[in-house]
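Below is one structure. I have some questions about it.
Complex shown without one protein chain; remaining protein chains in place.
Should a chain be cited, it is by its letter among A and B, assigned in written order, with residues numbered from 1 in that chain.
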Amino acid sequence: MSSTNTGEAIAPTQKTIIITRFDPDKDEVPRKQEYSVPCEDNWKVLDAVNFIKDELDATVSHRWSCRMAVCGSCGMMVNGEPKLTCKTSLKEYGDRVDIEPLANFPIVRDLVVELDGFMHKFEAVKPWIKRAKEKAEDKAALHDTKLTFSQSAEELGNFKQFSMCINCMLCYSACPVVANEPDFLGPAAIALGHRYNMDSRDEGNAERNEIFRGEGTVFSCSFANECSEVCPKNVDPAAAVNQAKFEAVIDWAKGLVLPSPSSGGSN
Amino acid sequence: MAGPAHPHSMAPPKPGRTRAAPPQMPASWWNTSRMRTYLLFDATGIIYLLVGFVAIRMIRALAEGAGAWQAAMQSLENPIYIGFHLLSLISVIFVAVRFFRLFPKAQPPSIGPLKPPPGPVIHAALYAVWIGVTVVMSLALAGVIF
Partner (left out) sequence: MKTLLLKLEPLIWFMFGQGILIGTILLTGWILVVGVLMPLGIVDPANLDYTRAHELATASLFGVIPLGQLILAALLVLPLWKGAHHIRSLLVDFGGGERDGIVGGLLYLVAIVGSGMGIAAVVGL
């Protein structure tokens, strides 16, 4: 089999890459800077930003790591749409490509955004398996996988999709509610919380639902479905958020029909 | 329409050590094809509210008596009403198509002991019910059946 590398190289296309620049020590507000970049045919958007950083302007700051859509670091706005830049072909765009930091996040520097707000929401949904209390069989299960922790394929299917999130935060940039309701937990955090609520091994629903139905309310979601549209891993956070709403309504209706444990109803 | 997002959008619980620029929304967030579809879907809310009140007015007239009903039916012949109802008809069809597409995935995997049918089945059933009810209701209102 002949190598394609021996063929004549395709000449790079010159593109204007516009990068948002912000230096908290010098700039009052973010500004734009243009770079003329010789783009190879097979480049991803991230390759162009890396080229600028390596060859044209070492002061440009951006986050990236794995280059294979696993680490979730390189999310940026590309021509106004949140994209994982290592997964997005530069070929899809014309001569001018506008690269901005993720929308709806405070900008720390250039293309780097503040993550603490996201981490805070993320932590709030208690994204780990919670047991009501340590049970004898929990300990036994540590030694025998056939016991408590075993799970059927169907049980796994209830949440598996929601566990594929790589925390790239594109969904937060796409969500019109995140932009206007600071308390809203947002797509990825709700999807992750819902993932544990759906897990047959978990018993933390009550605690998580308190957060879901309280301040960070899942009901703020207006089902724009943008989170699911931009998700690079097909997690479908919009499904999780709306399933969480549905569960809240069912629980609320149950509360009307069944006496609550504390009131000790007469019927 | 460019502009700032809520200043506290995705803000850390306590300020960081360096000054951050406030969060921005994409300059034309409302002007992508998906967002336009979604915003129009929400905007049909205005139509639904108005259509609801027009229908209330009709049934109030019906409760009042023959004269009021006759007058109310005649008022709907006003071109403005006809235009509004044509727009409403487009709106309900648009709402049905978008909502029926999104509805299946909002179903939890199980509701108590019940399991909702697979997405495509729900999707098809929604269309069947919608078209069925519309046909029966139209024929009944037009005096063909019942």
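FYI, a residue touches a chain if its C-beta (ideal position, glycine included) is under 8 Å from a C-beta of that chain, and two chains touch if they have at least 3 such contacts.
Remember, it's a predicted structure, so these values are computed and weren't measured experimentally.
For the chain missing from the display, the contacting residue among A:Gly75, A:Gly117, A:Pro176 or A:Pro232 is A:Pro176, taking the whole complex into account.
Contact with the chain not shown here comes from a single listed residue; of B:Ile111, B:Ala124 or B:Leu141, that residue is B:Leu141. The chain not shown here touches subunit B at positions 3, 6, 30, 39, 41-56, 58-60, 62-63, 65-66, 69-70, 73, 76-78, 81-82, 84-86, 88-89, 92-93, 95-96, 99, 103, 129-130, 133-138, 140-143, 146. Subunit A meets the missing chain through residues 176-177, 179-182, 213-215, 217, 219-220, 222, 224, 245, 248-249, 251-253.
Going forward, only the chains that are shown with their structure count from here on.
Centroids of subunit A and subunit B (each the mean of its C-alpha atoms) stand 28 Å apart.
On the side of subunit A, the complex with subunit B involves touching residues 22, 24, 27, 29-30, 77, 80-81, 100, 103-109, 113-114, 116-118, 120, 157-158, 172-173, 176, 178-182, 186, 198, 222-226, 229, 236, 238-239, 242-243, 245-247, 250.
Against subunit A, in their complex, subunit B makes its touches with residues 5-6, 8-13, 16, 18-29, 32, 34-35, 38, 42, 102, 105-112.
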